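One protein chain is absent from this view; the other protein chains keep their places.
Chains here go by letter, A, B and C, matching the order in which they are written, and residues are numbered from 1 within each.
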Amino acid sequence: MSTEDLLVIENLNKSYSTGFGGRNKTQILHDVSLSVGRGQTLGLVGESGSGKSTTASCVMGLTAVDSGSIRFDGREITGLSKSERRALRSSMQMVFQDPNGSLDPRFTVRELVEEPLIIHGHKDRSERALKVAKTLDLVGLTEKQAERYPHAFSGGQRQRIAIARALVLNPQLVVLDEPVSALDVSIQAQVLNLLAQLQDELSLTYLFIVHDLAVAKLMSHQIAVMHRGKVVEYGTSQEVFEQTSHPYTKALLDAVPGTKQGVGHA
Amino acid sequence: MTLSVASVRATQQRSNPIAVFLKRDIPLSIFLGLFILLVVGLLIGPWLWPLSSDAINLSNVLQAPSAAHPMGTDDTGRDLLARFLDGGRTSVFAGLLIAVIGAVLGCALALMAGSMRGWVDSVFTWLTNSILCFPAILLAMAIAMAIRPGVTAVVIGLSLHSFPWYMRTLRSEVMRLYGQDFIRSTDAIGAHPVRILLRHVLPHLIPTMILQMAAVFGASILSLAALGFLGLGAQPPTAEWGAMITDGQQFFLTGQWWIAGFPGLGLLVAVTLTTLIADRAREVLDPRSDAV
Amino acid sequence: MPVNTEVQRAGQEQSTATPVLEINNLCTNFELPGSTVQAVRDVSFTLCPGQRLAVVGESGSGKSAMAMSLVGLIPPPGKVASGSVKLRGKELVGLGDKEISAIRGKDIGLVFQDPMAGLDPLKTIGSQFVETIRVHQNLSVRQAKELACELLAEVGVNDPRRRIEDYPHQYSGGMRQRVLIAMAIANDPAVVIADEPTTALDVTTQAQVLELLERICDERGNALMMITHNLGIVRQLCDSVNVMYAGRVVEQTSVNALFNEPTHPYTKALLDCMIDPYTTVRGQLPAIPGSPPDLAAAQPGCAFAERCPLGSAEKICHEQRPEAVVLASGAVSRCHFAHELEGAQS
Partner (left out) sequence: MLSTILRRVGISLATIFGASVFAFILLRVVPGDPARAIAGDMATEDAVAALRADMGLDQNLFVQYWRYMRAVFTGDLGFSYSTGGTVNSLLGDRLPATIELGVLAVIFAIGTAVLFASLAVYSNSRWADRLLRTASSLAMGSPPFWIALLALMVFAVQFGVFPGPEGRLSPGLVPPADITGLYSVDALLAGNIPLMFNALWHLVLPAAIISIGPFAFLSRLYRSQLRSTRRETFVMVARSHGLTKFPVFNRHIAPHGLLSILPAGSLLFADLLTGSLLVEKVFGWPGIGSMTADAIIQKDFAVVQAVLLLAAVLYVVVSLLADVILTTVDPRTRVGAR
């Protein structure tokens, strides 16, 4: 267990090439450097097109990286072969934004939560069943619900299934790509509380992608603000909120409706 | 609009489409019932209808439809109902064969092209486009000339055209599926690409493939009959609806309509039924898709 | 027509001005195979000239369905089952396509949520704008184009004369929403209904669009009905609010009263869920337990009963539908314990 942070990203660059022979390149990430301590949450904040989701999929190895290094638990993971990276996956998992799209509608909840175990070679059926039951209980889903199909659940419950699916392998790092943005505020609160409680119980490390600064402040120990592929501000959530240095962050803070005028009108 | 409508509609759609197929749609069940009736009738026809399709009987030539010969007799006195049943079997059997061969081959190619992408995809697409330049009938005709006219030549020709057609339509479906989040999430868990292909992509292709098989089945029956009509399909004395229409062609204009009439009607009913079934099934499967 | 907004809004609260929109017992249903979804259940309220009403609710609350029912734009299979919507005394429910079209865009302007899909990609901005103007005003194409350029300038599109010839895909999301707002006010409507106009936009763009909406309402004095789930927007832009839950208006009050002394348990719970970056503690964010109600199911009692901190234990809440109660402060709350809750406040 090296003393270094669990996840360290240094000078990450990424560009997409389109057109004939990849002539015109669009640079998405410019020298992104971040790190997340064990059991901590790094909030990655930015508007659409800021590169925050690209950073997440680079960390997960879903998209290739142009240059720069990503070290996970002290080990460089950008140059790994496909099979090496697949083995690594059991210790880093991801939860997606759209509760409807991220679950295969043909699988029951049990099969969805059990699949990661099958993929990573847990042969013994009863052991798998035990793990699944434990994880479902962890996210507040009953045994009875395990036999039903995803379309029978509300958005909030589906996110719980997605979280169970990510936790059943008890990973060290969970990348959360806008996990609550598609949910109503009252349901958002339930899921955010669940994520906080799970982090404390299982000492998970979160890379938390979000466009809402308030959610970032609530959930994160550290916040990085990204704008057009660059990290424009990076510090503890206290510093980013109270001693805001970069004008873009200020603009983001001021843009939140209903905060400037204090309480109500007249 | 409000999410409430979408979420309520989603809860009604059980995940298993076959269960939805029959329960909710009366016309679909009727068409499906009629079609099964037709196919079963063709298969067990010979046992129910004693007359043989080849028995020439010069004493009752060109008989109009009667109790003895519900579909009348042709210019050599052969019973046309018996020939209709034989002809129908040829068509249905050949149609199924072409639909299945094309589906299996086309789906395999589509899965490979859709998952591997890169040069594999471009080569398969090039291969598909090169073959799909030719109408199915023209291909079958060329093959009939190249080897020997007959049902085999037609089945080869039509399968040659049907597998690229499956490949082209299923490939775009595979591409769409790979863009879905639940595939990326399974990939993020570390699933092997083959597992993703077989456990997640293929099951979602099945409904689309079944619909396309129905379309290819109908089109193949028509093409088989068309080639029979041009004298390139089934050769005499085998009974085949297309060839029977050619035999009845000259009698058509002199009043003996039944010789060419019934086989044509058989074709019309069989193929229209498959199209209606495919059409209704697509509607039930995904009411919003309105796909062609 | 600059009007001192403070005076005008303060006066309006107790005003006896005849309302521009009067909605009584509006019910809208969606006939789905095998079930009927009652999206809007017996909604009644009024909208006065210059009033800035927010209709707040989460998804499935029926807020959009209610708004669209007012102008008969409910997508099939939805339809207005009963109730009346009066525009300056003229009944709108049941009007033929011709009559209701004469009102849409003329008396009531609408702005929708998704600007990216709001304009016909095959036609220039100019041709769509001119079309919208000439439906209600008999101007020549040139005159209509001139008015369109003025309106585009008013909503902050720079160099309108050139930009009017462009196509929608040449505009950013924020700019398209500005164009749609310009179109909505092109015929100077008395009421502007905005159905979550900024939900699809980034927070910085959202701020600009909200500012634009506010400036327009100030300058033109039209009434605004803002459909949203974001209480921040309500605080910044509106002066009165209807809170909706499961198709019903559960609370009607002023924005001031909403944030200081909410009377309905759901409103209170919704306010608690708002994250205050400086005080909310990680892991203890107040949430509303359970999940949204099934709109196809019948609602004998109060729909919020089983999620309500107060009502889940009360038999009356589960069995008897609460009536709307007018409280001393003028607020209207649909809760069996409205008086007790109001009492607890003061």
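In this text, a residue touches a chain if its C-beta (ideal position, glycine included) is under 8 Å from a C-beta of that chain, and two chains touch if they have at least 3 such contacts.
What you see is a predicted model, and the numbers here were worked out from it, not measured in a lab.
Novice: Of the residues B:Leu80, B:Ile196 or B:Ala226, which one touches the chain left out of the display?
Specialist: B:Ala226
Novice: From the list C:Leu122, C:Val281, C:Ala298 or C:Ala328, pick the residue that touches the absent chain.
Specialist: C:Leu122
Novice: In the whole complex, not just what's shown, which of B:Val40, B:Val104 or B:Leu138 touches the removed chain?
Specialist: Once the missing chain is taken into account, the touching residue is B:Leu138.
Novice: In the whole complex, not just what's shown, which of C:Gly105, C:Pro160, C:Gly174 or C:Pro322 touches the removed chain?
Specialist: C:Gly105
Novice: Just the residue numbers, please: which parts of chain C touch the chain that's not shown?
Specialist: Touching the chain left out of view, chain C contributes residues 71, 73, 75, 97-98, 101-106, 109-110, 112, 114, 117-124, 128, 131-132, 135-136, 166-167, 169-171, 180, 183-184, 186-187.
Novice: Extract the touching residues of chain B with respect to the undisplayed chain.
Specialist: Looking at chain B, the ones touching the missing chain are residues 126-127, 129-131, 133-139, 141-147, 218, 222, 225-226, 229-232, 242, 245, 249, 252-253, 257, 260, 263-264, 267-276, 279, 288, 290-292.
Throughout what follows, only the chains that are shown with their structure count from here on.
Novice: Of the chain pairs A-C and A-B, which one is connected by the greater count of C-beta contacts?
Specialist: Of the two interfaces, A-C and A-B, more C-beta pairs touch across A-C.
Novice: With centres defined as the mean C-alpha position, give me the chain B-chain C separation in Å.
Specialist: 52
Novice: How many Å are there between the centre of chain A and the centre of chain C, using C-alpha atoms for each centre?
Specialist: Distance between chain centres, rounded to whole Å: 33 Å.
Novice: Roughly how far is chain A from chain B, going centre to centre by Cα mean, in whole Å?
Specialist: Taking the average C-alpha coordinate of chain A and of chain B, the gap between them is 47 Å.
Novice: Of all residues in chain C, which are in touch with two or more distinct other chains?
Specialist: 59
Novice: What are the residues of chain A that contact at least two other chains?
Specialist: In chain A, 154 touch at least two other chains.
Novice: Quick one: in the complex, what on chain A touches chain C?
Specialist: Those residues of chain A that touch chain C are 47-48, 154, 156-157, 184-190, 192-193, 196-197, 200, 211-215, 217-219, 241, 251-252, 254-261, 263-266.
Novice: Help me check something: in the complex, which residues belonging to chain C touch chain A?
Specialist: Checking each residue of chain C against chain A gives 6, 9-10, 58-59, 202-204, 206-207, 210, 229-237, 239, 255-256, 258-260, 269-270, 273-278, 280, 282-289, 291-292.
Novice: For chain B, which residues count as touching chain A in their complex?
Specialist: 7, 10-11, 13-15, 180-182, 184-192, 195, 200, 203-204
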